[in-house]
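Below is a structure I'd like to ask you about.
Omission of a single protein chain aside, the complex is shown with its protein chains in their original locations.
After this line comes chain A, so read on.
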Amino acid sequence: MSAVADTHAQDHHHHGPAKGFSRWLLTTNHKDIGTMYLIFSFAMFLLGGTMAMVIRAELFQPGLQIVEPEFFNQMTTMHGLIMVFGAVMPAFVGLANWMLPLMIGAPDMALPRMNNWSFWLLPCAFLILVSTLFMSGGAPNFGWTFYAPLSTTYGPPSTTFFIFAVHIMGISSIMGAINVIATILNLRAPGMTLMKMPLFVWTWLITAFLLIAVMPVLAGVVTMMLMDINFGTSFFDASGGGDPVLFQHVFWFFGHPEVYIMILPAFGAVSHIIPAFSRKPLFGYASMVYAVGAIALLSFVVWAHHMFTVGIPIAGQLFFMYATMLIAVPTGVKVFNWVATMFRGALSFEAPMLFAVAFVILFTIGGFSGLMLAIAPADFQYHDTYFVVAHFHYVLVPGAIFGIFASAYFWLPKWTGHMYDETLAKTHFWLSFIGMNLAFFPMHFLGLAGMPRRIPDYALQFADFNMVSSIGAFMFGATQLLFLLIVVKCVKGGEKAAAKPWDGAEGLEWTLPSPPPYHSFTTPPEVK
């Protein structure tokens, strides 16, 4: 028995990856799975981005030109859902798969078969979700927040498929999170205590706990919807004694931690990149860890800041306002730490650093508008206007997406063994940076001037900034094809990358050759 197991293990080590499609379908290798997650998420980013282009094309000028309102609502809904669940979350899981074992000195993820399963559920979920576009009655059209009863009593027939897709995504995320926790807690190299873990590992550990805490809540709320739609219950139907506001409480109990799920891993990655290109250790490592912990805990008690106008009692209103404002403190600490890391370093600005610096600046702007939104009386004016759209795109696009781009450029040499084309990458950065600000900054003005969100047509006083915004959006959208080109070029060839291509970088991942062997650390490294 043991002899058989031995030869099998030997086989595995010498032969490397299987050939052909079964390599990808059956793989349990963290790098292959990571790659698949990243490719999948980029495909979803392009799909969700295409929908954003449809939205921006319709909003280019007043009047209805390109799409009808029903289809417009399907576009905003699918854009939001695909970006959140298809682009951002899987990208971070892909980065986790690739980098966690390399960073903690492990051979692979702790639960490799589950890893395979949690990836392959995703394409299934999104196939179902996207297929709703072709169903009679159209795709979900009630916003990514799918408030009842618009999504239950008044939803299109495809809503049941949407619910099924959300369930599958949820299972995938929970399994991914369990895997991350098991890997980090069990497979760290000897000597790597918790407080010596790289920050990307720390932020992912906390993110994984958030996922496990809130994905079941999401599953709960969509199940209640399913019952209302198909089995005659009235959880959210007022005419049957139900409560539409209950929906919002449950949804946002999931939804607010969800927004931190989309940003915490980016915090971690940026905390590697800024020190590397500042050639100086991260300022305030311990306070960074505590800040992330504090943000994660607070994120459970602020959900009703999305509901200031639904008429919750004043005591609740005040509690959620104060709690939300409090989040600014640990978030501020993080920003100050990044700036202090850059202060008196020896800075250079390769593409990962450019994206990371833009991350800090633009995320902070999103944080400022977040603080403004937290002031409940003022939120009565901001709520559900383009000011909110501006706010969350400032935290999601230069936050989550720029964090992902920064990570991709930072670790591409490690992944592929080649350097990417720096000139093209810098072009990608500058076009994205300009396009993004042109697209989203004017949305602040639109919101303050009174333009509601989720409308296919608008009054004439909003015309000029909408046009500017659309031009910026087209520019940002088109630029992302450049990223595809850069990555393909880098995978195919290019200057050979050293084991540690960035002179200021720190961490176990740089002790392996580029690209690393198929099985990462077969003997655990020693951490002093």
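General observations
The criterion applied here is as follows: contacts are C-beta pairs under 8 Å (C-beta built on N, C-alpha and C of every residue); 3 or more make two chains touch, one makes a residue touch a chain; residues count from 1.
Methods note: contacts and distances are computed from a predicted model.
Its UniProt record calls the unshown chain "Cytochrome c oxidase subunit 2", which is the correct pick from "Molybdopterin-dependent oxidoreductase", "Neutral metalloproteinase", "Cytochrome c oxidase subunit 2" or "ABC transporter ATP-binding protein". Across A:G34, A:P156 or A:G268, the single residue that touches the chain missing here is A:P156. Contact with the undisplayed chain is limited, among A:N73, A:N97 or A:T132, to A:N73. When the omitted chain is restored, the residue from A:L127, A:L185, A:A459 or A:L485 that touches it is A:A459. The residue from A:G143, A:G494 or A:P524 that touches the chain not shown here is A:G143.
Within the full complex, the residue among A:T28, A:Q61, A:T233 or A:T427 touching the omitted chain is A:Q61. In the full complex, chain A contacts the hidden chain through residues 61-65, 69-70, 73, 136-138, 141-143, 147, 149-150, 153-154, 156-157, 238-239, 242-245, 278-287, 309-311, 314, 317-318, 321-322, 325-326, 328-329, 332-333, 335-336, 339-348, 357, 360-361, 364-365, 368, 371-372, 375-378, 380-381, 383-385, 445, 448-450, 452-465, 467.
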